[in-house]
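Let me begin by handing over the structure; questions about it come next.
Every protein chain but one is kept in place in this view of the complex.
Chain lettering (A and B) follows the sequence in which the chains are written, and residue indices restart at 1 in each chain.
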């Protein structure tokens, strides 16, 4: 039954409405240089578990550490047994077979042979980013971009008659909205300078944000993404907002006031989404850069962002009171705190026409976690209040494997409901198709 | 094995010790008017997901909105695919087949045909509330009633020689115990006026509560039900309680003091339960009326009560210190925060002779959630520290379906334990019988 459902959507293209592949790879279409930088050094799912296994990050080429790709690859293979049972193991194995035809297991013995096969293949035209885009069957790929990014690569791709794919930017304004972000004041000054209104006022700041969003919309963006520690929101009157804004610029806000400002800006982002139609996605609940010595040396995204408990019900009440039933507003909520699925997210998505429960994200992007997600969400919110799969990855080669895992997990869950007499076969077939096609298109307005 | 267990209790009557069917339906035994008002407009499980799917509540007849029943039914059928995998889908499908013999799927095409079949049937004597009571095999049905309800319908039913069923009221005093409830002072004045002691003192207030409880006991009540945001409890000396009570009446309490008052009154309710024997049930952890614009228009229970994290261990310590080992005291704890099952509720019920883990409630009243509940609770507390199934419903026609789902889920769980060699077949047979009979009778003193 699961197999049948899977086969029924074998031809469905990949829709990837949120991820981190650099648009420049596709715009320039240059060959990948070596197996390590392509498959290891930038994949913090892999480098973190190697780090836990005793391999220093500098030996893995993290953050541009000088390293010999073959030595990096050998280190990976020497410790690959530590990945047994992880999502990374499946993604790697599947990618190596799918893209390079490699079927032997990764270990010390196979390390050099596998390295050579990959390395040789990377020099061939079939392994160029655009060729892979086609062979992977990607229909839409969203990137994630700084709010001030000029989006030149997207412009190049859109103008290139030789590239038929759809690559859309995503508006990501986090550091411009959080007074605690590094260089907040300088950032905001740069932001306001791009906008239509003079002066460092709250109104000019909002106008500049609106203007940048419009720029992204003009360049094909369908969503705005927000990474927040907590999804706290609040409505404020203009005078209070202005006062907090000036305090944020002067770096004089205490933690409570900074929280108010952040919470109000998330509310404002929803308001702007209602106005300009950008789907609002919220990725909440991560303590970033947990190990400060590693952050100091290797920078962000070096594998020690650790989830925390996340509260949605009370935090989002002000935003949803204002915009939860607004025409055309879409709010996709992602969590790594699984306890929120049945308790908060499914009930919210089961009432608000704007709210969708985001697919299992980050540490939860794996078969068992996906099964728990569907089991926790479906009985309250069904299938049609969920977001469809999001690969959220910079690991370009793993995209087909990731979507494949999600499809298998969903087919398996649906098949169980059919066998248990809870969903009819015909309903399951429709849902399976909708999950990979209708739903992501509708949720992300594609 | 699961099937055998299920068959072994096929004859067991329905015991429904907590729910929301109006006693007036049975007292008056008038025919239901139409499919929409019977099956849709009052069922917030259904109207909320339709609302999320884009159907305005006023088009569903919610809160008495004027609506054409046939149009409501068509809207339901048009969106019924959104319910695939939800508990509501099963309950509806099962009810339609069981009560009306309808087996075709709900969709736009079948909408009118199904509506007509139901509508015609509702005019027949077999579909009257009392006839259904008998055909459903209900032995006991508890209603939920305001603390000042005169319980006239219960009196009528008890006195009617033509009605053999047992319909018992449940004492529900929430708005008389919470200073934040609308019209708290006026409510308390009305309450105290019914009591034996003059004056608006804390003592007169307690006396009036005791007196109303006694009235409920005289009318057959077996339990008192408490819906609280958090199960916070505290013991206070009389002077402090009096001071908070006067502050509550004068509406001068700050949030911390109001919390103390609420917490103390929950402690007092336990004390009164120890004295008068009413089983104490606590339904905790719901943020009521999350979307205030909908509340303003449609009132409470319009589908946007959203669960929140709930803490039991520390919150209940004062109550359990005082009454946890009191002779004959029964405290049934319901949660929608599943993380509390293995962490707090099973350990509490595994020590205190008074505490029972309530069945999966509200959003968790569905097969997968029930399986998670048994898996989370049983290894610590076994089967005999759980409450037995509670349908908690106003959807009268769905009562057999709901009990059936619970029985199937329990049979399936037990069968797994037998197959895994963890429970003997004979023990499983006894447990299955006890779950639907001995346990609810004992827990609810029936």
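The rule is short, and it goes like this: a contact is a pair of C-beta atoms (placed from the backbone, for glycine too) under 8 Å apart; a residue touches a chain by one contact, two chains touch by 3 or more.
This one's a predicted model, so the numbers in the text were calculated from it and none came from an experiment.
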{"item": "Sole residue of B:170, B:380 or B:412 that reaches the chain not shown, by the stated touch rule", "value": "B:380"}
{"item": "Touch criterion as defined above, residue of A:304, A:407 or A:422 at the omitted chain", "value": "A:304"}
{"item": "Listed residues A:70, A:166, A:203 or A:291, member touching the removed chain", "value": "A:291"}
{"item": "Of A:86, A:110, A:240 or A:424, the one touching the omitted chain in the full complex", "value": "A:86"}
{"item": "Chain B residues that touch the omitted chain in the full complex", "value": "309, 311, 313-314, 317, 320-321, 324-325, 339, 342-344, 346-353, 355, 375-376, 378-385, 417, 420, 422-424, 427, 430-431"}
{"item": "Contact set of chain A toward the excluded chain (per top definition)", "value": "48-49, 51-54, 81-87, 89-90, 105, 287, 290-294, 303-309, 336-339, 363-364, 366-369, 372"}
